[in-house]
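With one protein chain held back, the other chains of the complex are shown just where they sit.
Per-chain residue numbering starts at 1, and chain names A and B are given in the order in which the chains are listed.
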Amino acid sequence: MLSYTLRRLFQSGFVLLMMSFLVFVGVYAIGNPVELLINPQADDAERVRATIAMGLDKPFYAQYLAFLGTASTGDFGRSFVFNVPALSLILQKLPATIELALFAMMIAVVVGIPLGLIAGLKPDSFVGRAIMALSIIGFSLPTFWVGLVLIMFFSVHLGWLPSNGRGDTVDVLGIPVSFLTWDGLTHLFMPAFNLALFKLSLLIRLTRSGTREALLQDYVKFARAKGLSNTRVIGVHVLKNIMIPIVTVIGLEFGSVIAFAIVTETIFAWPGTGKLLIDSINQLDRPVIVAYLLVIVSLFIFINFLVDVVYSVLDPRVRLGAQSGGGH
Amino acid sequence: MIYARRIFTGLLATVPMALTYAVTSGAAAQTSAQTSTQAAAKPAHARDISIGLQAAITSMDPHYHNVGPNNSTLRHIFQPLVAPDENQKLTPALATSWRAIDDTTWEFKLRKNVRWHDGSAFTADDVAFTLKRVPNVPNSPSSFATFTKPIIDVKIVDPHTIIFKTAFPHPLLPSDLTAVAIISKAVGEKATTDDYNSGKAAIGTGPYKFVEYVANQRVVVKANYGYWGGEEPWDKVTFKMLTSPAARVAALLSGDVEMIETVPTADISQLEKNTKFALSNKVSNRVIYAHLNQHQDKAPVFLTDKAGKALEKNPLKDLRVRKALSMAINRDAIVSRVMEGRAVAASQLLADNFFGTSRKLKPAKFDPEGAKKLLAEAGYPNGFAMTIHGPNNRYINDAAIAQTIAQFYSRIGIEVKVDTMPSSVYFTRASKLEFSYMVLGWGTESGEQGSALRSLLATYDTTKGMGVTNRGRYSNPAFDKALGEALVTMDDKKRESMIQRAAEMAMEDVGLIPLHYEVSTWATTKALKYIPRTDQYTLAMNLKPAK
Partner (left out) sequence: MNAAAWLKRATKSAPSFGGAPRIESPLQRFWSEFSESKLALIGLMLLTMIILIAIFAPLISPQNPYDLSQLDIMDSKLAPGEKSGAGHTHLLGTDDQGRDMLSAIFYGLRISLGVGVASTAFALAIGLFFGMIAAYFGGWIDTLIMRVVDIQLSFPAILIALILLAVLGQGADKIIVALITVQWAYYARTVRASALVEKQKEYIEAAKVLALSKTRILFRHMLPNCLPPLIVVATVQVAHAIALESTLSFLGLGLPITEPSLGLLISNGFTYLMSGKYWISFYPGLALLLTIMSINLVADQLRDVLNPRLKK
């Protein structure tokens, strides 16, 4: 187990290095930040000064090496736009995005898996078919469109929920969270639901197909023959066996939920990292883009690692780090 | 599975603990907030208000980033010597009067009995310190040094009189100084940009005091009850940054904010019909225009004949072709259908009533037949193929404008392609002269047409600071001479007529194609009214209860 973890850590370091290089190259290729930030009425001397101030006058490799040098001490440079350390800007906004993503995932799992189970157990009933139809609608519509329709209906038309922003926060272990206040919950609900809709539909479908397959397996027949109650058969045996693809998807999807939060955060003006990223991309604020990606990649790597560990717990047939045909 | 169960029950146990902790700390936070507001005295009628802004405010340091949204919001806390009114005419702010003693010397008399937010007195020392600090802000992506550079010497005569010497005659000095916020020497001497963002150094003389700044989210200010300019109707003002246009409108409709700026044109007719809201608008100092490639003599980029072969001559260098391209555009249709009436057809770089605009110039008449004739005269009876380039996230309806122009051109026989892209890509490439027909915008901060002509149409010469944003590289020596003389004429009347002559020269030569002036629109609840401004600033000082 230890050697496996060490190997993963080493590989992760490599991944981070690759990422930082790719982002540097990418943002460099898009355009010149000075063009975007400089006041158009500034004269040439001003442009030269700004270019030097942002370190953009040096050749590309010199800029990258300088970045690596300071990055090893945890300093990812200062945002071109805000002039605050890029890393602290990201970390400041990260709790908001994680909170949104976690709630979205929670809604998707808590609503999706039971609905998918029902649809799988009674695929030809009216309820089963209705659930499937709704799930199709759920992932057919683009997130930004659904978001606006939600705002139009619940905020403008009914006036029940606020249309943007994050609610009051309280500090838990130094991190501000908003779901523990009522105001926070009302602000959280719509964006979380908007973000969850796609994953919800996906989970319903996956659970349904997994359930239908599992019900036909021998072990289910055997369990029933043994006289186990239906609840136990489904709740324990079936559920455990269909969890693998579901867990993969949840793990994978959490990452994509954070990525797709970008659009939701823009519509709902949710003060998270997604919104910050879009603005930074539009203004070519390279230090922030790099810091964001490195933080997110680290998060993904960690999640992937967790997912692999959970696999081995759930399915004894999967061995971590096993060679082909061998065993530990 | 046993482990999973144990972990799960463990987690369950922490939830009630977390909840109790949260509720008690939340309650504590609330009570402390209440006591602090009770301490400040406020008039009974003053109340809190929320405003939705279109762009993010990037810093609370007034000298860090010279960009419209920052300048607009920081005007609440800091003030310049001279301030523009809603028509960009110069009015006294921290300076009560100013005059040019000779061509290169100016005397400014400063206002007496002004106090900084921390109580200390405002004197000429603060002004001198400000001018020294402006060019020395570390990491500034766009500093204000352009405005203070002309001043080569500062002399303090007495605590309320100051003399500036300029390197050359600079009639626009007072106008330039409207951009420079004065900061306190005592506070600013050791302050960094971070200190301004945290509020420690955000001490100004303005009608509001700093309360809070959360990057990319909101700015909160509170009324300065000792303000020299009199009482404000608002106690606490919260500026929310709502960059998505739909979110901004939704926030107004749902009551989250009471005023928004930059109302999307699509929603204007709905809001006008809605009796709960009021709209106010004004022609701004921003013109939308097209720059034409005039520096390539042959085989211009993105311009070919209809078969795709490169052209021997650059058609855009022919005055007749430029005239035709201007005549082919139905500006009234763009104004009414694309901009929903929120624009004014343009004949030059600033709307009427701005300093230096010529009454003799009128928007080009829409005449597609005449345009086709001119094209034939110039040697292009069957037109040619051209790609129009424009941004899609910078100006109001920019992508739609580019497409509509393409429609008009396709009707006079030109095969048009439209390529719009995000500004992060567009401006870099446009400045590298990769395009032939560029849809662009320009907001003249000084309010005088001379500066616009200088930046956009003067021959490109960075050593002299001329034509810095002349992306078409239009070059007309006679125009350069006329403009150059105008820019150093100190007498206002003489300068105005000289600028008008220069403008007429450039427009008759179609140095660029002016399209329209943007009209800025603000929307408020019916109980409020906003006095609109040409500089597009959104100021709480211009917001009043509707009576």
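What to note about this one:
In this section, a contact is a pair of C-beta atoms (placed from the backbone, for glycine too) under 8 Å apart; a residue touches a chain by one contact, two chains touch by 3 or more.
As the structure is a computational prediction, the values presented were derived from the model and not from experiment.
Note that the absent chain touches A, B when the full complex is taken as a whole. Screening B:Met327, B:Val425, B:Val439 or B:Ile513 against the full complex identifies B:Val425 as the residue touching the chain left out.
For the chain missing from the display, the contacting residue among B:Ala250, B:Leu303, B:Ala324 or B:Leu374 is B:Ala250, taking the whole complex into account.
In the complete complex, the residue from A:Ala42, A:Leu117, A:Leu195 or A:Ile296 that touches the missing chain is A:Ile296. When the full complex is taken into account, the listed residue touching the unshown chain is B:Ala399, out of B:Ala399, B:Leu433, B:Met490 or B:Ile531.
Residues 245-246, 249-250, 253, 264, 266-267, 269-270, 330, 333-334, 337-338, 392-393, 399-400, 403-404, 406-407, 410-411, 416-422, 424-425 are the ones on subunit B that touch the missing chain.
Contact residues of subunit A toward the unshown chain are 7, 11, 14-15, 18-19, 22-23, 26-27, 29-31, 129, 132, 136-137, 139-145, 148-149, 152, 156, 198, 201-202, 205-206, 209, 212-213, 216-217, 244-245, 248-249, 252, 255-256, 259, 262-263, 277-278, 281, 289, 293, 296-297, 300-301, 304, 311, 315, 317-319, 322-325.
The rule is simple: only the chains that are shown with their structure count from here on.
Averaging C-alpha coordinates per chain places the centre of subunit A 36 Å away from that of subunit B. Those residues of subunit A that touch subunit B in the complex are listed here as 30-46, 49-50, 53-54, 78, 80-84, 89, 92-93, 148, 151-152, 155-156, 159, 162-165, 168, 170-172, 177, 180-181, 266-269, 271, 275-276, 279, 281-284, 313. Residues 3-4, 18-19, 21-23, 25-26, 29, 56, 58-59, 61, 64-67, 138-143, 145-146, 149, 193-194, 197, 214-217, 240-244, 246-247, 250-251, 253-256, 393, 422-425, 427-429, 431, 442, 445, 451, 455, 462-463, 465, 468-469 of subunit B touch subunit A in their complex.
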